[in-house]
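Here we show just some of the chains, and they stay where they sit in the whole.
All chains are identified by letter, namely A, B and C, in their written order; residue positions are counted from 1 within each chain.
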Amino acid sequence: MTVRAAVAGASGYAGGELLRLLLAHPHIEIGTLTGHSNAGQRLGALQPHLLPLADRVLAPTTAEELAGHDVVFLALPHGQSAAVAEQLGPDVLVVDMGADFRLKEPADWEAYYGSPHAGTWPYGLPELPGARAALAGSKRVAVPGCYPTAVSLALFPAYADGLAEPEAVIVAASGTSGAGKALKPHLLGSEVMGNMSPYGVGGGHRHTPEMIQNLSGPAGERVTVSFTPTLAPMPRGILATCTAAARPGVTAESVRAAYEKAYADEPFVHLLPEGQWPATASVHGSNAVHVQVALDANARRIIAISAIDNLTKGTAGGAVQSMNIALGLPEDTGLSTIGVAP
Amino acid sequence: MTVRAAVAGASGYAGGELLRLLLAHPHIEIGTLTGHSNAGQRLGALQPHLLPLADRVLAPTTAEELAGHDVVFLALPHGQSAAVAEQLGPDVLVVDMGADFRLKEPADWEAYYGSPHAGTWPYGLPELPGARAALAGSKRVAVPGCYPTAVSLALFPAYADGLAEPEAVIVAASGTSGAGKALKPHLLGSEVMGNMSPYGVGGGHRHTPEMIQNLSGPAGERVTVSFTPTLAPMPRGILATCTAAARPGVTAESVRAAYEKAYADEPFVHLLPEGQWPATASVHGSNAVHVQVALDANARRIIAISAIDNLTKGTAGGAVQSMNIALGLPEDTGLSTIGVAP
Amino acid sequence: MTVRAAVAGASGYAGGELLRLLLAHPHIEIGTLTGHSNAGQRLGALQPHLLPLADRVLAPTTAEELAGHDVVFLALPHGQSAAVAEQLGPDVLVVDMGADFRLKEPADWEAYYGSPHAGTWPYGLPELPGARAALAGSKRVAVPGCYPTAVSLALFPAYADGLAEPEAVIVAASGTSGAGKALKPHLLGSEVMGNMSPYGVGGGHRHTPEMIQNLSGPAGERVTVSFTPTLAPMPRGILATCTAAARPGVTAESVRAAYEKAYADEPFVHLLPEGQWPATASVHGSNAVHVQVALDANARRIIAISAIDNLTKGTAGGAVQSMNIALGLPEDTGLSTIGVAP
């Protein structure tokens, strides 16, 4: 089986990581690559680590250039996917790595993005209850945000088993590639190195409604989320520290049991042995999710921590995983749980 | 006024930072410097950045070597300060940079350190209500822990004004110097760079009871603390993200007013203009504390964030600040609010 | 074809990187893993990024444990390989990742290592003239040092074509994993981050005679080498800046032509387009070597710069590449030229 794939937005970090993974995928033939301001340039000048594609030249991002592929990945700024997707036809598998089709509630979209809601596609976090069924055979996939991936996988087992109060408090640290290649002063290396800083504090980060959606479903009630993202001096990785008050009667054993049950058969999510905590370096470049959980007996809170690579499981790896399901391929085709460390 | 100061533990990070500050202090004459395994070595080989002291040789840490000074700073492993301090006499100002004399409750000490409690000294966080009065003229000072400094200054105004429920949830990121110079595999540069990892998760970190003590006082009731420290890929700095549920009726305005009131006249704590958030790089090498606070209207939580340099305000700068008060000097003598950035 | 491989020294950085590559090699079955002080421990506690091997337990490094494999990789401290190798039998392919069998001249070994010379094995830098023939079918392989790999591939084409005077001046920057996992103060994260420092200055680095050997062969005369290594604040990567005076009549065109000729058919060494210079991030985790060369018309020197990943092409990837040749497999089996960036 050979699947011909196009990538719209091949010059950015998400596009580059996707190409890295697609180059290792046994069923993918890489077709058209497009860019916006970089159209016409050699990929070797933009993504020098992708040596086998160095001589490819970026096409402009138009429906004509993207036509004729089995799969089209969209790695575009939010709000731009719908216009491209609707021109691609219903038989093409469209995998949107942007935010456009993740949220179910139009009001959530409009409150956080300020534009009309484009719709809702099957959500590409296969580990969530019911997600795989919706993805199988689908021609449209909404890839989750990087933070919601890390947070949802850290916390949903506690909610699915009724162990946690519906008020989650989350602080996450992300590598700088999560902010993309945009030329902003605070993303300069001189500013980032040796520096930890928060942003989007107080509920304003756009990934917040997506987290609420992902936790409220398993919880069976609305979960409020206090989310504080921080920028860490590293290129990749998310460490999500997620806590929620434990319901009465919850024990360390019942917490651990919930997570063991949730992740016993998952190919990518790994509950670490007791006492060992996740570290982003361990999942660098891999699609693995390392999770650990504990019950703070004094504060009576569940502390669940996950580590992912924001570009791999958090974006491009998650996209390939969902593509595999949509195409009927083994879910782990072309993906690895092995990190590049140290 | 010339004050002759000795430093016990001059080869570590806390001792080195203290010497950096003492070299710039107009009233200090640096006397004996001691070390344990490094006794007999030139300081230039151990702390090459302290050029004016390069030819000093470390003495062993004994009461004899430390005698004859006006001030003795103890930068020793926890549990070792009491034995040294009791030999120094009541007229010597002893500033303990370790944990031994910070906690009021012997039971807290024993639960977290497992040895008999040595006692309680005036607590060197001048910004806390009542602290300056206890420090003035004192001959004993317990310098706070680095995390409790950052956390207490981020949160106590909310508790002092009755704005927050007594259940704080705190996640903090620290630079690696907070872990000291001990040769442990997880502190190797290869492990640390590009990596975020938690430790002491679930309530086990020894700074937890100190935070509870510092917040419960202003709150007038016992505050529980869920504290998760993380190790960040930077040498210095703490970013503390501190949250607590807002009491009914609390508004963004009442929160801001509480912090403006608390910090209007503080020389080192700076409440940032609205919308600007702290960053550890801005306080690198300085005694400043940058604080910002917001109310998350959806999650109904107060989010207070502080940035400090763990070695300066978090350890050695805090020690000098309290020494100044104890000696009757202007509190900011020899200290700066100017960071070394980028 | 299934090849059963053992790894002696599986807990270090070289051993860990080798296992990462072997896990992706289609013909390798990973057999016994050994350690020294870590024998008896789970690999998951030592190399948490190697998830598929997390439950493997390290055996002690003995000939008995290593028996019964087709290939044995030795990732041991220098001087320890010979004793193990001689017990393994002549039919086992032994790939030594240490220094013991790299040098041809016993005097060189003794001058730099101070112990008797163990011998010389076929040298695992296939790109050097004549190297592939010596490796094909061999049962013994000496993997090159990381610096000699980077330096030799940057400079040998200039010497092979008679373009450079036999006095090379080389300054290289290495990531900290090149120094291994040994617990030394200067390798602590707090010391390394934000810091560049040289070491082994003045001709003392043990890789120097290996470079001289590799350059003198193609040059047909003895090349002297001034080599200064520096430690850079990154976990991986070597950037080697290599210069030599240009012989009279040498032009920019003749220099470029020499490199194009040398690397036209090499699977892993990539001469970048003119004007684009190597960067270690582009080869992170890959077996690729990026090379660029220029002629400084004013100083009349050839400047050749290479970037490698010290753990991949510089150690474990080079080992696998040579193993492939020794076993008669396609040279690039299980290896990639695609970096993990950013």
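Basically, a contact is a pair of C-beta atoms (placed from the backbone, for glycine too) under 8 Å apart; a residue touches a chain by one contact, two chains touch by 3 or more.
It should be emphasised that the depicted structure is a prediction, and the values quoted were computed from it without experimental measurement.
Taking the whole complex of the structure file rather than the 3 chains in place, the copy count of the single sequence reaches 4.
The definition used in the following text is that only the chains that are shown with their structure count from here on.
Of all chains present, the one whose mean CA position sits nearest the global mean of protein CA atoms is A.
Subunit B and subunit C, compared by their mean Cα positions, are separated by 45 Å.
Once the centre of each chain is set as its mean CA position, subunit A and subunit C turn out to be 35 Å apart. Subunit A has residues 193-194, 235-236, 279, 281, 284, 342 in contact with two or more other chains. Against subunit C, in their complex, subunit A makes its touches with residues 13, 16, 20, 23-24, 44-45, 47-52, 177, 193-194, 235-236, 270, 272-273, 276, 279, 281-286, 288, 290, 336-342.
Residues of subunit B touching subunit C in their complex: 13, 175-177, 179, 181, 183-185, 187-194, 233-235. Interface of subunit B with subunit A (complex): residues 167, 169, 171, 173, 175, 190-191, 193-199, 201-203, 208, 224-226, 228, 230, 232-237, 239, 241, 243, 245, 277-281, 284, 292, 294-301, 303, 305, 307, 342.
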